[in-house]
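First, the structure itself, so that you have it in front of you.
Right after this comes subunit A.
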Amino acid sequence: MSAVKYEHATRTYEGSDVPAVDDLNLDVGDGELIVLVGPSGSGKTTALRMLAGLEPLDAGAVHIGEREVTNVRPRDRDIAMVFQNYALYPQLSVAENMAFALKQHGVPKEQRLARVRETARILDLEPYLERKPRHLSGGQRQRVAMGRAIVREPAVYLMDEPLSNLDAKLRVQTRTEVVELQTRLGVTMVYVTHDQVEAMTMGDRVAVLKDGALQQVGAPGTLYHEPSNLFVAGFIGSPAMNLVPLGDGRPVRIGGAEVVFDGQAAASVSNGSADITVGFRPEAVQVVADGPLRAEIRTVEDLGPEVFVHVTVDHRGDSVSLVSKMAPPFSGQLGESVGLELVGTTHVFGGDGSRIASTRGTLR
Partner candidate 1 sequence: MRGDRAPRVVGERRWVNVSFGALAWVVGLIFFFPVFWMVLNSFKTEQDANTSPKLFFHPTLDRYKDVTKSAGGLLSFGEAFTNSAVIVLVSVTIVMLLAIPAAYALAIRPVPKWRDVLFFFISTKFLPIVAAILPIWILGRNLDLLNTRLGLIILYVGINLPLAVWMLRSFFQEIPRELVEAAEIDGAGLRGQLTSVILPIAAPGIAATALLCVIFAWNEFFYAVQLNPVHGSTVPIWVTTNVSTRGDFLAKLSAASVLACIPVVLAGWIAQKRMIRGLAMGAIK
Partner candidate 2 sequence: MRGTRALSVSAALLAVVGVIATGCGGSDNTGQTSGGGGKSKGGSINVAIVDNPQMKDIAKLTPSLFTKRTGIKVNYTILDEGTLRQVTTRDVAAGGRQFDVAMIGPYEAPQFGKSGSLVDLTPMAQSDSAYRLGDIIPAVRNALSADGKMYAAPFYGESSFLMYRKDVLDKAGVKIPLHPTWDQVAAAARKVNTAKMAGICLRGKPGWGDLGASFTTVLNTFGGTWWSAKPDGSVDKAQVNTPAFRNALQFYVNLVHDAGEKDAANSSFNECLTQYKDSKVAMWYDATVAAGLLEASDSAVKGKNGYAFAPVEKTKAAGWLWTWALAIPKTSSKQDLAWQYISWATGPQYLKAAGTRIDGGWAALPPGTRKSTYEIPQYKKAAAAFAGPTLSAIAAAPISNPGTTKRPGLPGVQYVGIPQFQDVGNQCTQQFSAVIAGRTSVDSALGNCQDVASQVNS
């Protein structure tokens, strides 16, 4: 039985004819942490707000557990939500903030205090219980917002980019704490972020959205290795996948070198006549002294465990930039002319952006 279910959920804001969320179908399993990710304006926050009941649905339905909640008031959906700016109640103390939801549902005072104290212990907020939100740091405020959700023990947790206002180091640390908490409590969580690294590291499954439409949903690995279309391929992974549009020219050539595909997919690609785009991850291309594809090094980013080499290739007259992930040490100098060699998987995308094939390719 799925904990959360979007069924053809659609929402179009007044005054615009383009739907913010267009015919979304998504099932979330019980106890699953699903991440909605996408650039700003992709409808991820709107989708979350539709689940929370803060945005009405223009079509379709939303279910929580076995109940359809499309027209149910937010307060009757048994959900908790952490907002991007935390939305703490300015006039109430930390304890009162955390106990607020329980108080609305008439939970007796001592029980409220017990649960608040328990949650405060988990999030080590005990010393701040009597403080007002404005006297807390960003990180503490974020934890209070989390605490407010946890105390409620709701059916579903909704998180709207809760870490985006934290500094980088705190963000990484809080990210792992959230995942630990979610697994330990075994609760269903719908998490929205624009940061694809956060998505890949936190989500049991990740749903990529663009312009209101669901591009792909699946495990992080699947998205990384088997992107369903050009957008997902380009969006997931950092630095992004190398994409070279080749139009309908056959045989498939990049710069001076020809790309040879092995496996049965190669046949359908090489003798077809549709426009295609070829893509390969940075780690799928290596810089070698004398490979068939000539390129010139532009910048070298040494991140310690790996080195990213940015090169430009002369492809049909204009220079295309590619990036390769090399293992240290890497001795290439700026401006040096080098060769490129394909080692990993090469993806082929059709004219409409959908992925046609993923095979090993070699340059000759």
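Inclusion criterion for the candidates: all candidates are chains of the complex that A comes from, given by their letters.
Assume a contact is a pair of C-beta atoms (placed from the backbone, for glycine too) under 8 Å apart; a residue touches a chain by one contact, two chains touch by 3 or more; residues count from 1.
None of these values were measured; they are calculated from a predicted model.
**Student:** All of 1 or 2 sit in the same complex as subunit A; which one actually touches it?
**Tutor:** 1
**Student:** Once bound in the complex, which stretches of subunit A touch candidate 1?
**Tutor:** 14, 53-56, 71-74, 76, 85
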